[in-house]
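Yeah, one chain of the complex is gone here, protein chain that is, but the others are all in their spots.
Going in written order, the chains are labelled A, B and C, and every chain counts its residues from 1.
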Amino acid sequence: WGSAGYITLGYRGTFAFGRDGLVDVKFRKLTRLLVCGRVSLLREAFGETLNESRDPDRGPDDRYTGRFFLKHTFLEQAFDMLAEAGFHMASGMASGTNGADVKPGMEIEESRWQHYTEFVFYREPGDHCP
Amino acid sequence: WGSAGYITLGYRGTFAFGRDGLVDVKFRKLTRLLVCGRVSLLREAFGETLNESRDPDRGPDDRYTGRFFLKHTFLEQAFDMLAEAGFHMASGMASGTNGADVKPGMEIEESRWQHYTEFVFYREPGDHCP
Amino acid sequence: WGSAGYITLGYRGTFAFGRDGLVDVKFRKLTRLLVCGRVSLLREAFGETLNESRDPDRGPDDRYTGRFFLKHTFLEQAFDMLAEAGFHMASGMASGTNGADVKPGMEIEESRWQHYTEFVFYREPGDHCP
Partner (left out) sequence: WGSAGYITLGYRGTFAFGRDGLVDVKFRKLTRLLVCGRVSLLREAFGETLNESRDPDRGPDDRYTGRFFLKHTFLEQAFDMLAEAGFHMASGMASGTNGADVKPGMEIEESRWQHYTEFVFYREPGDHCP
């Protein structure tokens, strides 16, 4: 283990406006933390917090996946686990959604603030043994 | 103290157009500064400026939270406190809102310029004792 | 002087489409350069180019402000002044506006291209005396 490589961590999110938008502080609300990259690196970085159940591919761990996600939605905890595994943040990007029909049942304000944010992490070649 | 880790600082904001949009210089208007990450790091970085009152979780400070915010809206003061605690900015991202119905009572120009901006700060492992 | 700290420099802008959109090259058009941060740092970096007239607060210069702007709109000149004062760029972020009603009198293409771009600059602790 300890090999170099990239991991991408992304989430779709918005802000929690509550029923009728009455809550006074609107906190960040993350749908799910999606993680992509080489399976061996993802397992090394995320360990037990990794959910592989939606990836139909059961191949060897040097394959790449775009269908893993984490069991929790604490973004900074995921960042910390990546740092502990020797990854640093290379870039972060975000984009919003457009105003096409709002999904029924979704609060309009929550729909307006929807965004996708993605972070790319990289681990340099070197000795990363714990 | 002095441990490594990530803190995310974000704000929803717009520009102040004033009543009927008549003000001549439109300044940045921040709703609130939201901070997320490990509770011990947030307390260390933000001290008395931290508002924990909306987080129902009263667990130990090695837990992660997404429900803290600052008592003020001076973004650069928050940056400076993070720098004093040994954190540097790893990335910044922003996204706008879409054009779904404008909230009643909000000036249309202010609604068009709404955006969410998020900054990720990181502190390396090492000696961070003051 | 020479202390560490963050300065944010931002602008709302669009592209100049001219009357009836007939101009052949559409150049960047900046509304105003807004600068935020600790007053002492802003005065040190921007000197005579700084406009403090819209900030009602006349307190000491260790306070933070979000209501200063520059007397000119040459973005890269502002960058150069920050560099001369020892600041480097930590991050840049941008967001667009949404498609809510276009302001009367504004060219539709100019409205579609409106964006807010923000840059964060940081000066490390150290000897910054000229």
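Keep in mind that, in the parts below, contacts are C-beta pairs under 8 Å (C-beta built on N, C-alpha and C of every residue); 3 or more make two chains touch, one makes a residue touch a chain.
Everything quoted here is computed from the prediction, not taken from an experiment.
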Touched by the hidden chain, restricted to displayed chains: A, B, C
Positions on chain C contacted by the hidden chain, ascending: 96, 99
Interface with the undisplayed chain - residues on chain A: 4-8, 10, 12, 31-32, 34, 36-38, 54, 64, 66-67, 69, 90-101, 103, 114, 116, 118, 120, 122
Residues of chain B in contact with the chain not shown: 95, 98-99
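In the analysis below, only the chains that are shown with their structure count from here on.
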Chain contact topology (line, ring, star, complete or other): complete
Separation of chain B from chain C, taking each centre as the mean of its C-alpha atoms, in whole Å: 20
Gap in Å, rounded to a whole number, between the CA centres of chain C and chain A: 32
Where chain C touches two or more other chains at once, by residue number: 95, 98-99
